[in-house]
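What you see is the complex with one protein chain gone and the rest in place.
What follows is chain A.
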Amino acid sequence: MDPQHLSRLQEEQAKAVRDTEHQIKQMEEYKSDYKTLKERLRTLPDELTHDVMVPFGKFAFMPGKLVHTNEILVLLGDNWFVEQSAKQAEEIAQRRIEELNKQLNKLCAQKKLLEPRLEFTSDFQNHIKGQTGVKEIVEEYDAEKERLWDEQHKKNVRKQREAARVTQETYQPDKMETKNQNCDSDLWARLDALEKEETERRELERGDSDKEENEMDKMSLAREDRLQYETPLDRYRSKSDSDDDDDDNDGVGTEDASDDVEEDSDCYSTSDECEFAVGKDSKRPVVKTIRFTHTDTPSYQTTKSSYDEDKTIQSPADIYKLYSPASILKKTGPSQRGKLNQKKGSVKVDTEQAPSKSVGFSSDGDFRPQTKLPCAADPPRTVPTSSLKAFSGTVLETSQDEQSMVMGPKPDGNHNVNPTEEPPKRMSKFKASRMAKQGFS
């Protein structure tokens, strides 16, 4: 604040306070006058006459007498007089005193209001001078500078976003996506779906014990890759792994699980999922394995060489690559994919495929249990993001245009949901699944 302005303000405030004080003084004077008058009026009627020295002009007095001591002419105001007795005059005087008191009170209150204002201003002045312990924090604002900074900031943000996008594209898309989808509800839905898959898979596993070891290997790898997203299932898995015959994965699994737990602690309510996993484990001590079946479609993404070479799922990213993100979102609805996975044969037929693993659960957001299992009645759950098809029972190896969408290779009837083996021949997935079912059953 400008010290000049402050001093001016101080002046005005001081003036106001002074005026009030002046008025108060005046009132006090009036009051004392009235009091003496009252006294005089009281004593006046004591005598019939009073001997007094009457002033003559400025310098002279003359002895005289006060007569009619009880007749008082009282000025009421506005040139009105009234003749009253002394007592009555006394009363009038008393009333006037009371009026004055009221005025005085008002003035005092006013003064009380004005004085703090003055104090504040002087305090402020002191602050500016730095005399008190309080320091004024002045943040300079320059409109021009702020504008420049804004522009720079926007650029930086843009760059950052670009960088993030680039890393997302080049690295592991699914991982980024998993990071992005931070919805608990989605995760819970996924967890439920995974749970179902697990139960079904376990049943399947009973008949497929040989695959477990392979699957465990792959699973651990998958786990490592999909740390963030896989957490609940990983923990799940890790717990099941501990029960597993396969010792290799125990350490890995638990490691990963713990890693996952740590990493995802902020993402999920880890405790709940852990308990959940534990519960599951307690029921069935079967090892959870992730089996992937690959459909025999060409790889459409080249970033993962392992995937490209032998079409095996080495990492969740491979799974993701089976599903082109575009196709996932646009062409293949989750329900469709779920239906895809309903093919009975699809899940189990994978063994023929050399590297493929049979995955207990369907690909794509719809983690329906394998159709063999009685869980077929479950409504397909659609996990929102395509990338989350970590445990797709069948790795649908789809190309961008979804042509190569096929369920796991099924030698015994390719109930390939993939309706479109070739671009020209497009068949709806529902139809394909239906056909596949018919073919299978």
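Worth pointing out:
Everything below uses one rule, namely that contacts are C-beta pairs under 8 Å (C-beta built on N, C-alpha and C of every residue); 3 or more make two chains touch, one makes a residue touch a chain; residues count from 1.
The rule is simple: contacts and distances are computed from a predicted model.
Missing chain, UniProt name from the options "Prefoldin subunit 6", "DNA-directed RNA polymerases I and III subunit RPAC1", "ER membrane protein complex subunit 1" or "Nuclear pore complex protein Nup85": "Prefoldin subunit 6". Here one chain is not drawn; of A:Asp2, A:Asp46 or A:Asp78, the residue touching it is A:Asp78. Listed by residue number, the positions of chain A touching the unshown chain are 73-74, 76-84, 92, 99.
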